[in-house]
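As you look at this complex, bear in mind that one protein chain is not there, while each of the others sits in place.
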Amino acid sequence: MLMIAGVIVSVILFGIGLLGMIFRRDLIIKLLSLGLVNGSVMLCLVSLGSRANGIAPIIRGPENAGYVNPLPQALVLSAIVINFAILALALVFVMLLVEHYHSTDSQRIEHEIKREREL
Amino acid sequence: MRYRRIGLIVYATILVCCFCGLVIAFFSYQEPTRELGAIYLSRAPSETGAANIVSAIYLNYRLYDTLFEILIFSVAVLGVRFYLSDYREIVEKIPESQIVRTSADLFFPPIFLIGIYLTLSGHLSPGGGFSGGVVAGTALLLCAVALGANTVGKRFHEPVLRWLEWGVLLVVLSLPLLPIVVGRLPFTELLPPGTMGKVISGGSIPIYNLLIGIKVFIGTWVIIHYFMRHRGEV
Partner (left out) sequence: MTIIVLLPLLHFVFAVLCLSWQRGTRGIILAALLIDTILLGVLFAVLDQAGSISITLGGWGRNVGIELVADRTSLVFGFLTLFLEGSILLYLWREHLQPYFFMLLHLLLGAVFSVLFAQDLFNIYVIMELLTLVSFLLVGYGKRPQQIWASLKYLFLASLGMGIYLLGVAVVYYHAGTMNLGLIATQLTEQQDTTWVLLASSLLVTGIAVKAGIFVFSLWLPAAHASASPAVSALLSGLVIKMGVVVLLKLAAIFPLSGSLLVLGSLTGILGIIYAITTYELKYMLAFCTLSQIGYLLIGIGTGSKVALSGTLCYAFAHGLFKGLLFLAAGSAIQATGKKDIRELIMERSNISLITRAALLIGTLGIIGLPPFAGFCGKALLNAGTQSYVTQIVLALLSFGTVVSFARLIPLFRFEGGGYLPRTKSLSFLILALPIVLFFPLTHLFVPAWQWQTSLNISVFIKNLVVIGMGILLARPIANHFPHLEKRFFRLEEAAVVILSGFFLVFLLLLFA
């Protein structure tokens, strides 16, 4: 039950992030939507491993309590670092673009670049 | 032009809603036939000796993925350094409030200590190199906010930092190749698992945690330093 709820919420968040990337013209908000998209996929991965009355997979004693699936959590650890690296580098590039064009509007930057190409 | 834009909005919204609906509908939520993570939970304590099974997975069974992840992190630090080094530098205003400086004085040692603790006990409780390194890096961020990034940066000898960063990366990349020297296949575990629950246990997992912790700490500090030094204004 928890797993189904987790998957549905994560797909809805994925959709919201996609809509944000498509419709908002500000580059920083596109970056945040990209972060939201990646985060929602991580949420989906982790919720796939959940179970009813599950506890964290840290073994404290010999009994076999209901541990949650540890593999998706290990995958999400890598995905978090990858997400961080992408957002950091994209932010640096956005800073460079803003320095040159003095605006964070993606349509305006595309327009200027098209003009420069035709010159 | 406006009709085009409205058409795009309507089309994209319908598309995204259909996408979400499709994924939710076709996911097939039936229970899997067997317990998915059980194989790790049963094998990991005896084979690796680590109490934290997630650490055992990403530092022992799936170490290859973690190597690439460390490389991605290093590439991010490298990229930030390359692109921001000829950005203009701004002159900072050190905040005049005494509260910030006093609380930085007060909180820096415990936060740094917590970072070291998280790194070293990654195989016993949630933590590990990545989270410990980031926590220690944010301790330095607190200092940088209070004293100014350049002041804190001057306390580190830059070449030592670079050598440490790349040296640690070199060691992490060559450690899995070390068993070749002894005559076994690469990526095999050379150290014994030990008794679970002790600090010195878990094979080579604490070593990897320490190395990753140092690397992530220095990397986080470099990213924070460069962003604080070169942030620009529109």
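For clarity, chains are labelled A and B in written order, and residue numbers in each chain start from 1.
Assume contacts are C-beta pairs under 8 Å (C-beta built on N, C-alpha and C of every residue); 3 or more make two chains touch, one makes a residue touch a chain.
Values in this document were obtained by computation on a predicted structure and should not be read as measured data.
Visitor: One chain is left out of this view; which of B:Arg43, B:Arg88, B:Lys154 or B:Lys198 touches it in the full complex?
Guide: Reading the full complex, the residue touching the unseen chain is B:Arg43.
Visitor: Name every residue on subunit A in touch with the hidden partner chain.
Guide: Subunit A touches the missing chain through residues 14, 18, 21-23, 30, 34, 37-38, 41, 44-45, 48, 71-72, 75, 78-79, 82, 85-86, 89-90, 93-94, 96-97, 100-101, 106, 109-110, 113, 116-117.
Visitor: On subunit B, where is the contact patch with the chain that was removed from view?
Guide: 8, 11-12, 15-16, 18-19, 22-23, 26-28, 30, 32-34, 36, 39-40, 43, 60-65, 67-69, 71-72, 75-76, 78-79, 82-83, 163, 166-167, 169-170, 173-174, 176-177, 180, 185-189
The working rule: only the chains that are shown with their structure count from here on.
Visitor: Within their complex, state which residues of subunit B touch subunit A.
Guide: 9, 12-13, 16-17, 19-20, 23-24, 27, 29, 36-37, 40-41, 45, 51-54, 57-58, 62, 65-66, 68-69, 72-73, 75-76, 79-80, 83-84, 87, 124-126, 128, 130, 196, 223, 231-232, 234
Visitor: Name, in rising order, each residue of subunit A that touches subunit B in their complex.
Guide: 3-4, 7-8, 11-12, 14-15, 18-19, 22-23, 49, 56-60, 67-71, 73-75, 77-78, 80-82, 84-85, 88-89, 92-93, 95-96, 98-99, 102-104
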